[in-house]
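All protein chains but one are shown in place.
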Amino acid sequence: MPETVTVCVNGVSIEMPAGSMVSAAVLKIGTSAFRRSVTGEPRGPLCGMGICFECRVTIDGEPHCRSCQTVCRDGMDVRTDG
Amino acid sequence: MGDARHVCDLLVVGAGPAGLAAAWRAAQSGLRVAVVDDNPTPGGQIWRGGSPEARVWFERVRSVDIQLIHGARVFHAPQAGRLLAEMRDGVCELNFTSLVLATGARERFLPFPGWTLPNVMGAGGLQALVKTGLPIDGKRVVVAGSGPLLLAVAAYLRKCGAEVLLIAEQASTAMLARFGLGLVFAEGKLSQAWALKKNFSRKGAKAQRIRYLTGCWVVEAHGDEKLEGVTLFRGGKRWQIACDYLACGFHLVPNLELVELLGCTIDTGGVRVDEFQQTTVSQVYSAGETTGIGGLELSLVEGEIAGLAAAGKRDEARTLFSAREKQRKFAALLNRTFALRDELKQLPAADTIVCRCEDVTFERLRAQSSWRAAKLQTRCGMGPCQGRVCGGAVEFLFGWRAESVRPPVLPVRIDSLI
Partner (left out) sequence: MTCKTFDVAIVGAGIVGSACAAECAREGLSVAIVEAGIIGGGATAAGMGHLVVMDDSEAQFALTRYSQQLWNEISDELPHEVEHDACGTIWIAADDEEMAEALRKQSFYAERGVRTEMLDAQSLAEAEPSLRPGLAGGLRVPGDSVIYPPCAAQFFVDQALAKGAELFLGKSVEAISADGVRLRDGTAIAAGLVVNSAGSWSPMLTPAVDVKKRKGHLVITDRYPGFVRHQLVELGYLKSAHSLTADSVAFNVQPRKTGQLLIGSSRQYGADDSHVDNSMLTRMLERAVEYLPGLRKLSSLRTWTGFRAATPDKLPLIGPHTEQQRLYLATGHEGLGITTSLGTAKLLVAQIMNRATEIPAAPYLPARVPQEPAHA
């Protein structure tokens, strides 16, 4: 079982401990805005447990993924909407 | 497409303390048990990342025959004895004779100017993010809101290297003092909560003081594209401090969506259960925070009672009643102590967003005649969070209670509805 995985966030590669959530990877590269609200406000994770939907990003082409509930997998491509 | 089908005697929804306790007891008693949970690993919120007590329980669960189904979001109850859960690749059909709903709780968020800035998070929210890989070393954090969770979060963050600037607890010193006194009678609790506070205020040679301010709350979060600082209020005075994160939550509210979908009667504070944790719907039990916010120990004992009752072991369940009663007293004290003060209703400004999914402002909402009118006219509560974030706020601000629930109780792919 590898200790770390590498994901790509907005084109930037980052190594994360195995079992980390995608939300942590996004924050770790310094991005605080995960998405824009319906009136264009920058938004980031609020609840950390999958119920607020503010941490949504596009993962491997699929939009509206809750990054705080998605475990980082090697080679994952993550795009924020911020 | 990856659809799966499970059959069991007892299905437990939620792999937190209450759910695992129920599953263990039921499996021990010979039932075929399955536990379903949205998260990738068991433990719910409080045991995320493990703890000594969690390890004991995980060991217990491993020692019996329980099927753990992870990454599964229950969204529909199409008929009696069946739930549907969406998974990454398809839909899972869960068939059961009895059901334990142990869906836990979420934080209550109250809106205030700037609360939608990135890096303003829940208290449990920031803790969860750190537990799942967010580096917090050297970051300045203000912990605010209400509840014993604030102390636990502050302690954890500090352990991870954060600079916890202060804890702002809205409850007054007087309220907390009563809590402290009550705690003397609750076994083990004093050490958990007040020792933390003592550690914070004791001047250690190298230990950093963390101010624990009662009767204090955040009135504004500042920043351009993300949080840069907060304004605090206490005893008529306001002051600003710079920080990187604000971990702010106002105690907890139970996750009752599935409970409501199944038609169980709900009282103020939680789902109605009898002495064996059975709801008003036959063969449906509930345990843990869903019956009313009460903390870890109460969740465990309620879970055990539910598991035993579902397995027909009523006599054995009865032996746990007095432990439950003791915990319930503590829980009642807890909820009274951290009751939210009325001043918090003045926190939002006219243009403060209350519904984050649809960007509905406070002034638009207060012009509405009812929750239903608000939902239709402004779409507050009609976004993806389905009112889980704004619901606690509108109940506190306007007295509006959530109404009937329809499937899907969590957003799911169109495919999963077919």
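Should a chain be cited, it is by its letter among A and B, assigned in written order, with residues numbered from 1 in that chain.
Assume a contact is a pair of C-beta atoms (placed from the backbone, for glycine too) under 8 Å apart; a residue touches a chain by one contact, two chains touch by 3 or more.
As the structure is a prediction and not an experimental result, all values here were calculated from the model.
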Report summary line: Touch assignment to the omitted chain, from B:G19, B:G270 or B:G383, lands on B:G383
Requested in this report: In the full complex, which bits of subunit B touch the chain not displayed? Write them out.
Outcome: 78, 369-370, 372-373, 376-378, 382-384, 386, 406-408, 411-415, 417-418
Requested in this report: Write the list of subunit A residues that the hidden chain touches.
Outcome: 38, 62-64
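Please note the rule applied: only the chains that are shown with their structure count from here on.
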Requested in this report: Indicate the whole-number Å distance between the mean C-alpha point of subunit A and the mean C-alpha point of subunit B.
Outcome: 22
Query raised in the report: What residues of subunit B sit close enough to touch subunit A in their complex?
Result: 38-41, 45, 106-107, 109, 116-122, 124-129, 132-135, 225-227, 255, 353, 356-359, 383-385, 388-389, 411
Requested in this report: Quick one: which bits of subunit A touch subunit B in the complex? Just the residue numbers, please.
Outcome: 16-17, 19-21, 23-25, 27-28, 32-34, 37-39, 41-54, 56, 64, 68-69, 71-72
